[in-house]
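Before anything else, here's the structure in question.
Removed: one protein chain of the complex. Kept in place: all other protein chains.
Then we have chain A:
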């Protein structure tokens, strides 16, 4: 019997598997599809601190940004590029808001510099009001990242296996039921992304995780790099936290090691509708050309969409579910699941091995009665309270 079963072989499940294995636990990962076949296969791979307001998500992002850099050295093979992000403001008003945000972020430990955009990006449109450069922003290739972390974890990986329910002893979760039989486990981690709400429902628990659709455009490979950092307009910062149902777009433009330029990202709440929305693609194209006029004649060769898993308060769900001991959730990361995956995985491994849900309050035992490692005093790297699963009820 494995110590941990992780549901979902996306980047979040992969990170959970990796850190759990590193903590000495035996891990099995199940996914109804393939490795990285869910939202991770449709993500862009930005690892951002720049787009977050000070608060619990930024703390999580800062922890995660450091872990990605460590993982690039420990595991590697996923095109980690610490390229930095440039956020630009079109108008003086937006620039004031942007520099105000940057100042607040700096007091939370984020490095930020007010810069002249064209000094960082020679091909950027002229006439912008200004920008802020964030050296900690980075990029990974999300599918490779998930696959490499899973591989490095040594976990048993069972693709094409669907979780259909849970086995329980009283309230306690003792394993999962799958279309290929029962899998008993000391702990179960729900890392099913947008589908995590359905998984929770299998245990009779409400967990409001909803899909937010996003499209990405991919250009032909460019012979020489036109864009050096991730570049986006400050409008993105307000979109991410928006409550609006409707469409929002603000181009996030970046080059990739393999040559194409990626242009994201729209945000719409339309359920799981995969119908291509050409007006949305057109808007992304227009905004990208406005940022980088030299892109005008470059060709788009692909477009794809995915569904970000989001919760009503736009914070992820990370931690043990007190309603069903033995069940842990790691989901709801919306448009930042790739960036936030390592911190999520690390924290999950900590609570599974017996750390308390809150810093400074070690508990005696976790899964299989193991006690938390003594060397870090059983203290969590950050407070999980804002991410607790039961907060919606």
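Here, a residue touches a chain if its C-beta (ideal position, glycine included) is under 8 Å from a C-beta of that chain, and two chains touch if they have at least 3 such contacts; residues count from 1.
Just so we're on the same page, contacts and distances are computed from a predicted model.
Between the listed names "RNA polymerase sigma factor", "Oxidase", "Polar amino acid transport system permease protein" or "SufD family Fe-S cluster assembly protein", the UniProt record for the complex's undisplayed chain reads "Oxidase". Residue A:151 is the one among A:83, A:151 or A:323 that touches the chain not shown. Only one of A:200, A:285 or A:311 touches the absent chain when the whole complex is considered: A:285. The chain that is not drawn here is touched, among residues A:64, A:105, A:190 or A:219, by A:219.
Touching residues on chain A toward the chain that is not drawn are 9, 33-37, 41, 143-144, 147-148, 150-151, 157, 159-160, 217-221, 258, 260, 275-276, 278-279, 281-283, 285-286, 288-289, 295-304.
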